[in-house]
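Can you read through this structure? Questions will come right after.
Removed from the display is one protein chain of the complex; every other protein chain stays in position.
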Amino acid sequence: MTSITLDRIAHAYGGKPRSESDYQLKPFQHVWEQGFAYALLGPSGCGKTTLLNIISGLVIPSEGRLLFGDKDVTHLPTEQRNIAQVFQFPVIYDTMTVAENLAFPLKNRRLAKPVIDRRVAEIAKMLDLSADLNRRARGLTADAKQKISLGRGLVRSDVSAVLFDEPLTVIDPALKWELRSKLKSVHRALDLLMIYVTHDQTEALTFADKVVVMNDGRAVQIGAPADLFYRPEHTFVGYFIGSPGMNFMPAAVKGDRADVAGFEVRLGAIYRDLSSDQSVQVGVRPEFVSATSGPGLPAQVRRVVDLGRKRLAHVTLGNHPLVVGIPREMEGVGDVVNISIDPANTHVYVADIRVQGTAP
Amino acid sequence: MIDKPVNNRAWFFVLPVLGVVLFSSIIPVMTVVNYSVQDTMGANSFFWNGDQWFRDLLNPTTTIGARFNDALFRTLAFSLACLLIEVPLGIALALCAPRKGWAVGISLVVIALPMLIPWNVVGTIWQIFTREDIGLFGAALVGLGLHYNVTQEPISAWMTIVVIDVWHWTPLVILLSYAGLRAIPDAYYQAARIDGASRWAVFFNIELPKLQKVLVIAVLLRFMQTFMIYTEPFVVTGGGPGSATTFLSIDLDKIALGQVDLGNAAAMSLVYYLITLTVCWIFFTIMTQLERRGDV
Partner (left out) sequence: MRNGTVPKILFVFYLVVLMLPIYWLIKMSLQTNTDIMSGLTLFPRNLTFEKYVAIFNDPTWVHAFGVSLSYVAINTVISVAVALPAAYAFNRYYFIGDKHLFFWLLTNLMAPAAVFAMPFFQLYYAVGLFDSIWAVVLAHCLFNVPLAVWILEGFVGGVPREIDETAAIDGYSFPGFFIRIFLPLIANGIGVTAFFCFMFSWVEQLLATTLTSTHALPFAAVMTRAYSVSGMDWSLLAAAGVLTMIPGAFVIWFVRNHIAKGFALGRV
């Protein structure tokens, strides 16, 4: 059990980057602590798979060092790294039974048969595969196959990290939840470092202790799911997390007020005078803006969306589009509605980075 | 297992294929069957002969039966020899072939060349090539002290035809295996590395199973082609010396054209066809049974 350290890791295909845009992965400094479950979340092309491949050994980074504990493994081949990997689609040995699949890594390391059998039985039990041990692996469903894939990684007791590369992509949606819970329970039982790459925020937020949000080759924010939700440090995190994502409006901010399209919005903290800065935006999640029958800012209603457990209204404040929540008590929504914004959950962003104000 | 759904509308996917193939295949079959149950005494007179042809053919004590028997075993032995060389060699070479970069294109082109030459030209090249006076192959073998003579030594003739076939058709196995290997996603190799698998383990547990379908086609194609081989032995050895390389189709040709014995020839070609069919059917059924047993 070790932690993994990324020491100024960066990667450019071809190795000779001339400018920052040549990097697939911009210089990255991070310590993945043992026992934690991390999610690498981001849109396609953000570099999360490259990062995972560097950790697994499929890719050798063009710059920087990778450390497992204190050991420099940057150039160490995959098979010597004590990692396990689960891929986007189930990778199993078609000709073998489930038990033989699970035993394979141990057989290759020449462990004694009783040791192998015991370990296989243990892992199979943990993954609910005991009933299928003697079946041909090929005949099972995709989610069972992914469990076998995972099992092959877990069966080695020297495994220090398990890497997941969008493992639920081809799983039947009805079974995704089950498999995700299973992954979480395995994590709790074995206390392994797990790194989970995905573009699906639900997966990331439910699975991980800490989420690394990536965009365009760099980590934009690293934090617990709650932090990403309540306090996005970057507008990208605001957009990407939450369904729908955060509302952003250009504003002139001064003190504890923001001028948005001529309307005054109360802020939860005091900021210095940012009224002359063109790149200032105010961000607030739809969860914290709602239509109200009381006083509020007038907004034109464009569209109402009923999602069952909540209703959303797409409105415009001045000429800025916003998505706001409609409280349960409110039955109908006309063409114009008052919206109230929760100052405590309103944030200010300068050039896409959040600015911390002082407490009032 | 996400089992294959039953979907009879899948027939629509298959109709174009059926239409195109059926157009050509029905009539010839009917013709041959027709010929084979008649007797010819000359160009256009046919007598109904029932199944006499077949009974004679399959009886090794009749002259036609003995001849058929010999040719049959000769041809089967030839097919087996070729298969045993070409399939492992083809797979091995596909494993060694380059996968990336400029070498890929050149390798593929060179590998493909033998198959692109019209078969009579192949025969012609080797006709020259095997002569000790003007051909590299003949000269080299004789130079090494071997008793090599294509027209006079049965062993030389046999070996030569096998070498020609291997030269000509191993590329088929290579190309099919190569394409099959390249279609295996890298993730499998990565997983095998993580699992600490040896090179042989990767070959037996990942590559060979994934190549199964491709190899079935390769084996069936090569079996059919070697079993029906005609042009190369005809051009290079004429079926000789004696009857050393008189394979079934050459024999058939001799009977049909040489002896103007269409009835016998047609019966023979029908039996010939049935044997090919049976061997392929057995192989195909075994392979699909093995696969189905693995699924449930």
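By letter and in written order, the chains are A and B; residue numbering begins at 1 in each of them.
The rule is simple: a residue touches a chain if its C-beta (ideal position, glycine included) is under 8 Å from a C-beta of that chain, and two chains touch if they have at least 3 such contacts.
None of the values given here were measured: they were computed from a predicted structure.
Engineer: Give the residue, chosen from B:104, B:162 or B:201, that touches the chain omitted from the document.
Structural biologist: B:104
Engineer: Kindly note down the residues of chain B that lie in touch with the hidden chain.
Structural biologist: 2, 4-11, 13-14, 16-18, 20-21, 23-25, 27-29, 31-32, 92-93, 95-100, 104-105, 107-121, 124-126, 128-129, 133-137, 139, 167, 171-172, 175-176, 178-180, 182-187, 189-190, 199, 210, 213-214, 216-217, 220-221, 224, 228, 230, 249, 252-253, 256, 265-266, 269, 272-273, 276-277, 280-281, 284, 288
Engineer: To test your reading of the contact rule: which positions on chain A touch the chain that is missing from view?
Structural biologist: Chain A touches the missing chain through residues 49, 53, 58, 87-90, 142, 165, 169-173.
Following the convention adopted for this analysis, only the chains that are shown with their structure count from here on.
Engineer: Can you list the chain A residues touching chain B in their complex?
Structural biologist: Interface residues on the chain A side: 56, 58, 77-79, 83-85, 87-89, 91, 93-96, 104-105, 108-109, 136, 138-142, 149, 152-153.
Engineer: Which stretch or stretches of chain B touch chain A in the complex?
Structural biologist: For this pair, the touching residues of chain B are 1-2, 185, 187-188, 190-191, 193-198, 201, 205-206, 209-210, 294-296.
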